[in-house]
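I have a structure I would like to understand better, so I am pasting it below and will then ask my questions one at a time.
All protein chains of the complex are present and in place, except for one that has been dropped.
Take a look at chain A:
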Amino acid sequence: MMQFMLLFSRQGKLRLQKWYVAHPDKLKKKITRELITTVLARKPKMCSFLEWKDVKVVYKRYASLYFCCAMEQEDNELLTLELIHRYVELLDKYLGSVCELDIIFNFEKAYFILDELVLGGELQETSKKNVLKAIAAQDLLQEDETVDAALRDVGWL
């Protein structure tokens, strides 16, 4: 099970955080800070895995952004790399050749996509198509509501 996922920039700025374990805010901040420092200090030649406290940290850098997952001891770290890659592919498809800025400005979308891919720290959908379909359908639902509300507001509905 994934305990948490962090996205952060090469400068150490947090871009996304998803926690599947209940920690107080203070602890989350401490873990985030320490882990970012540890990962950023690693040299490019080093492998993507890191035994850190009681979790296995799997991280991978895509352009200026680090994707970093904390997994439990029994989890397959190579598969976690695939999971990260899958997430990147989805972001790429949804936001169109994604870059760090896209994720900053559309962070809520990035969360929505992650929530359709992973639930409670475990993978819920292995088909890219299904994830994007679910996101698109929900976006449409939101759009309909906006139109609806607008019409109501000006008294046409």
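Worth pointing out:
FYI, a residue touches a chain if its C-beta (ideal position, glycine included) is under 8 Å from a C-beta of that chain, and two chains touch if they have at least 3 such contacts; residues count from 1.
Note that in this section contacts and distances are computed from a predicted model.
Only one of "RALBP1 associated Eps domain containing 1", "Calcium and integrin-binding family member 3", "AP-1 complex subunit gamma" or "Translation initiation factor eIF2B subunit beta" fits the UniProt record of the hidden chain, and that name is "AP-1 complex subunit gamma". With the whole complex as reference, residues 1, 14-20, 22-25, 29, 43, 45-51, 53-54, 74, 76-79, 81-83, 86, 104-105, 107-108, 111-112, 115, 119-130, 134, 137-138, 141-143, 145-147, 149-151, 153-154, 156 of chain A touch the missing chain.
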